[in-house]
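Omission of a single protein chain aside, the complex is shown with its protein chains in their original locations.
Each chain carries a letter (A and B) given by its place in the written order, and its residues are counted from 1.
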Amino acid sequence: MSIIDNTATVPAPRGGADHNGPLLEVRDLHVEFHTRDGVAKAVNGVNYSVNAGETLAVLGESGSGKSVTAQAIMGILDMPPGKIPHGEILFRGEDMLKMSEEERRKIRGRKIAMIFQDALSSLNPVLSVGYQLGEMFRVHHGMSKKDAKVKSIELMDKVKIPAAKARVSDYPHQFSGGMRQRIMIAMALALEPDLIIADEPTTALDVTVQAQVMDLLAELQQEYNMGLILITHDLGVVADVADKIAVMYAGRIVEQAPVHELYGRPAHPYTRGLLDSIPRLDQKGQELYAIKGLPPNLLKVPTGCAFNPRCPKADDICRTEIPALAPVTEQDGSDLPGRKSACHFWKETIHG
Amino acid sequence: MPDVTKTATAVEDAVATPSVDASAPAAKSEKARSLWGDAWADLRRNPYFIVSSVLIALLLLISAWPTLFTSASPTAGDLVHHFLSKPELGSIGSPEWLGYDQQGRSVYARLIHGTRASIIVGICVTAIVTFVGGIMGMISGYFGGWVDAVLSRLTDVFFGIPFLLGAMVVLQAFVERTVWVVVFALAFLGWTQITRVMRGAVITVKQADYVHAAKALGAGTTRILFRHILPNAMAPVIVVATIALGGYISAEATLSFLGLGLAAPTVSWGVDISAGVAQIRVAPHVLLWPSIMLSLTVLAFIMLGEAVRNALDPKLR
Partner (left out) sequence: MADIGKNDEAVAAALDAPVGRGEPILQVRNLQKHFPLTQGILFKKQVGAVKAVDGVSFDLYQGETLGIVGESGCGKSTVAKLLMNLERATAGEVFYKGQDITKLSGRALKAVRRNIQMVFQDPYTSLNPRMTVGDIIGEPYDIHPEVAPKGDRRRKVQELLDVVGLNPEYINRYPHQFSGGQRQRIGIARGLALNPEIIICDEPVSALDVSVQAQVINLMGKLQEEFNLSYLFIAHDLSIVRHISDRVGVMYLGKMAEIGTDEQIYEHPTHPYTQALLSAVPVPDPQARAHRERIILTGDVPSPANPPSGCSFRTRCWKAQERCSQETPILAVPARFQGQNTPAAHFSACHFAEEKQVVPVH
């Protein structure tokens, strides 16, 4: 059983900027949490990669391990209780898990930045927004206070905060939710990182503001040619901005596909169930399709395929054998580039 | 970064949630687990809890039946034994075990009989303070408005009085200072802490949706207060009260030491410490043993409080 991503079989050349593989590659990552009641396996062998200028959407419900994976990449996992027993996180070909704390710190913020869901609690309430933005320049580039302030105003203009000059000395609570999320984006952008990880960046925002923020993020990504990992549970947001999608369930990627392919022809029953269970704005249906049962308990993930107790297609093999994330092909055997599914019955699901 | 803890709790939640399903009878074996039950299961495995509760149980036993531990009288002195300090290790529990004091009374017997005063003061003050302060805090937090304004200012006024100094002033007003007078003086000034904690907890709980749900069902004030708010606001109060109990015991000793609390012929550790200080060069043991007992007792209650706090609020770990 090969769980290693195909693209990873070629040994990536070591070295920094001249590396020509994917920008970030996660290989066979495992994360566990040691709790009072036992070991919770939050991530069980995740593989994905992002290229410069590309948007990867990681889709999953709570407990699917999508945020934990991101925290492991950023190196902000609480350890203990968290533990990474296995896996590699390659940034430009170099394994960040083997780096010293000092080396990682240099990458964090400068090369990889993160945007959180809750902007209010991610900003320091007692420091002005301008000070917090300027801090990035003062600490990382050794700029003077004055220059840093000019830079902060520039950044605030960039993320389209009206009257940036007048508002640079305001405090986080004086901004609305949408504006705060823009400030978070500005902070993430400050050092022009190569990769941005956005963890549910618009979940806390209203729809009209959500659209503004997602547009801004997409625009800036193009401008700076950044890689973007978008972590979300919202199939609508994903359809709007992603290039490719990784669907996670119980700490594993169950399906990977380019965005257009996934919505048209899902190759995993879980993805299909998700797509069928969301009500549509443009349709008034009868009863919704509902995936039966509950998300798995991470302390006792079902044997075999973790989705088997909820799957309409489940058979004996699903209860005993973990399906590998394997390439999916067209009915005539021709390649479907970028598509993979971890289902014993992917053929029936995609073609049936 | 608060988001990290958020996801950590999300993971915890996914963990805490047993995969029970209406259609899955497999999960039947899982028993009902109340939050108190969980806390108790946690406590039982905490060594601090075990040590402190064994100590406290022993202290309670001593104060209830001191004669089980010594047959000697704490007040009967024989000047033959004056300051005889040589410890006789071979005879643990005998009157001469820890030596004698100036008046030839057994230090050990006084230690045993002095426990009662400390424990009574600690427990009674805590009980009164928790009851009075709890009710005040609950009223103040639940009703809000002018009731809260009046009660909160009253609390502030009492809170502003230095605890020991205030207790001294109160005690001055009494000619005969029995244990109960000391209890009164400490409780008179001590209720503010609980009031504040309770008020804060009630205000938080009051905004919970389950309180709104009860109101929406038409539940009366009594029901909301005692069935919904109190059980959920109790945890911080229990913790603070347990830790404060140790504080009251040491406050009693301090007052007695200063000559304003209990006084001879009442037997108490504070009284003995006070008497022992004068003879510290000739007979340090007279001071030493009650001091050790006092510290151990206070420590036991504080340890218990901390253990309870950890059990009730696992997020602290």
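Definition applied: a contact is a pair of C-beta atoms (placed from the backbone, for glycine too) under 8 Å apart; a residue touches a chain by one contact, two chains touch by 3 or more.
None of the values given here were measured: they were computed from a predicted structure.
The residue touching the chain not shown here, chosen from A:76, A:211, A:322 or A:336, is A:211.
Of the listed residues A:106, A:141 or A:280, the one in contact with the hidden chain in the full complex is A:280. Set against the missing chain, the residues A:52, A:239 or A:336 yield one that touches it, A:239.
Residue in contact with the omitted chain (choice from B:47, B:160 or B:218): B:218. For chain A, the list of residues touching the undisplayed chain reads 61-62, 162, 176-179, 206-212, 214-215, 233-240, 242, 259-260, 263-264, 273-275, 277-285, 287-292, 294-295, 310.
If you put the missing chain back, the residues of chain B touching it would be 16-18, 20, 22, 25, 28, 30, 32-36, 208-210, 212-220, 223, 227-228, 231-232.
By definition in this document, only the chains that are shown with their structure count from here on.
Annotation: 49 Å between the Cα-based centres of chain A and chain B.
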